[in-house]
Structures are given as C-alpha cells and as structure tokens.
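For reference, the structure discussed in these notes is given below.
A single protein chain has been omitted; all remaining protein chains appear in their positions.
Up next is chain A:
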Amino acid sequence: MPLDYEVLKFIWWVLVGVLFIGFAVTDGLDMGVGGLLPFLGKNDLERRVIINTVGPHWDGNQVWLITAGGAIFAAWPLVYATAFSGFYFAMLLALFALFFRPVGFDYRSKIANPIWRSAWDWGLFIGGVVPALVFGIAFGNLLQGVPFHLDEFLRPYYTGSFWGLLNPFALLTGVVSVAMLMLHGALWLQLRTADPIATRAKAWVKPLGLTTIATFALAGIWLTFGIDGFKVVSMPALDAVPNPLTKQVVIDSSGWLVNYRDYPLTLLFPVLGFAGLGFAVSMSIQDRPGLGLILSGLGITGIIMTVGAAMFPFIMPSSTNPNNSLIAWDATSSHLTLTVMFWAAVIFIPIILVYTTWTYYKMWRRVTIEEIQAQDTLAY
C-alpha cells in the first residue's frame, strides 16, 4: 500500500510523539524512582527494594529513548543534527547522567560496602533527575525558538550558548518534567512495594502531583501571555521535496494558540494533562495506586500532546532566522525512507508492546524486604 508523502510526514510526527510518550511513561517510571530513591529508602535493604521494583525493566524502558533518538535521526535528520549539536553540552550532560544508570543498577549490589552503595544511590538519583530536567529544559527552549540558522548547503549553525538554555521559562518546563516523572515513580512505588516504603511513597504523591499541575498551569499561562509563537506564512506544497529554506515564517504572539483556536478538540490534550494528574493523586489518596499509575500515564501523555499540538507543524523554530525553522513538512526524510520506517514501526511496535507486557506480568509482585534478603546474591 503506497502512502502519500504528506500523510507519511504527518504520521512520522505522530510516531515520534508516540516514542516520546512511550519513553516518558515507561522510562519515566524508573527515572522517577531514581529521583525518589535517596528519600524513600531509609536503609540499604529498603533502597534495594525500591531498585528491584524497576530492576528487570529499566533497560527495556530506556530503549524507548534510544529508539526515539534513532527515529529522529532517520525521519528528521536535520532536526537530529541541529538539536543535538546545538544543545551540545546539555545533551552531553543528559548523556553523562544516563551513564550512571546501567552501572548503578548492575554494580550497586555487587559489593556490600556502604560507601560504595550510597555512591551508586546518588548515581541513580542523578541518572533519573538530570536527564528529565534536561529534556524538560530542551522543550522549554523549543517553545521559545532556538538561535540557529542554516547555510546554503544546509549546514546548521547554533549561535546561542549553553547558559542561554537555562532561562526562567525553560527551567520552569524542566521542573514540570522532573515533577511529573517523580509523581509517576511515586505511584509505581506505592503500588509495587509494601509498608513502610509504600506509605512514604504515598506521602510524596500529593506534593508532586500538585507541583506538576501548578507548574504546568503556570507554563501554560506564561506561554499564552508572555511568549511569542511562530507561524508559517507561506510554504511549498505539503508533499514537496523537503527544503527548509523556501518558506516564510513570522514570529507571532498568537502563534502557539492557533491550533487550539482552529481545532478546538485539541483542547482535550491539556484537559487530559490536568485531569489525568489530578485523578492520579486522588486515586493514590484512596489507596488505589494501580489506577493512579494509569491515570498519571495518561496525564503525562496529555502534557506531551499539549506541547505537540501547540507547536505543530513546528519541530524546531529558529528565533534568529525564523524562515530556517524546521517543521514537520520540510525537515523530513525522503518518501522511501519514511515508508520503510513506517512499516518497521507498524510491525515492531505492537510486538514490543506484547513482550514488554509479558515481562511486567511475569515479574509482577510487591517487592518486599524478605524477598531481597532471601535472594541476596541474585537481586540488584
């Protein structure tokens, strides 16, 4: 079945979103758990309980991030090139923080020395919180536009600095990201551990949930009233050969609201964000963390879709040379590559979901201190 080029361009915008949501909902769990680890585990055994709730899954979860990166490389090569090289030190910061995770999970329990173990605990904390913060900050910067331009041969030049990325709005979106993933992690721990850890996790759910809702609302207000969006004035046909140098873009104060005005159904995304998080907190309070976890997953999905819908078709707007902005219609790969990749995604994503579900099903239980003691050499 041959698919039209413009349809595929849109599908790939959706698919990258799906991979990001997959990353946030699955890997977000264990990143959130990493962020909570030093605070919820009062001693080594408790911390091992916490780690072992995500022990079998963190590595598979992390592949959502890796595949999202690979998909951006293949589907939006110029975005991959411009974003990764432009946000150079931010990306390396996330990368170096991620280093702590594989070694932290695997090496921590191999030696019984308390300093060794405490060092890896903080490693897992950094590996959870820092990437979440960096990715949140990155989205905050995308919403404000990024200082870059392209030359005649499409070589990207980033003209900002690392410190410029850490502006107040981006820091706020960074907090949204960290808080929402920690909320997700807290609900997971409430579900998958026994007392006293579960009770402690529950106590964190409410403040984290309220922080996420408040910062998300604040970012929304700030975006509506204080931050200019971008608008495409003219561009070649949607199915044209991708060339990001031929369109006209203006900075426009209502730029990020246009989609919500033109397609009011998209307003359901922020509603899903708020409602999902709100009900997640309420379920947690009613001691139904399983439902809470599903709801917080939906809330996270809503938040990511809110950003996507606001920006569409923009992926990476340029603040210094808006006409060079990278959008879903002109920063894409060729028709053939998108087609091949589409079929790969259609075939493999369902298979991945099936076996991932099987692994969660097989390992499903409340992890207890007794279990860790009984499996001292086997468990993380």
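What we mean here is this: contacts are C-beta pairs under 8 Å (C-beta built on N, C-alpha and C of every residue); 3 or more make two chains touch, one makes a residue touch a chain; residues count from 1.
One rule holds for everything that comes next: contacts and distances are computed from a predicted model.
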- prompt: UniProt protein name for the omitted subunit, picking from "3-oxoacid CoA-transferase subunit A", "Cytochrome ubiquinol oxidase subunit I", "Pyruvate dehydrogenase E1 component beta subunit" or "Carbohydrate ABC transporter permease"?
  reply: "Cytochrome ubiquinol oxidase subunit I"
Field: Touch with the omitted chain, as defined above, among A:G17, A:G34 or A:G55
entry: A:G55
Message: To test your reading of the contact rule: which positions on chain A touch the chain that is missing from view?
response: 52, 55-60, 62-63, 66-67, 69-71, 73-75, 77-78, 80-85, 88-89, 91-92, 95-96, 98-99, 101-103, 105-107, 110-111, 152-158, 241-243, 333-334, 336-337, 340-341, 344-345, 348-349, 352, 355-356, 359, 362-363, 375-380
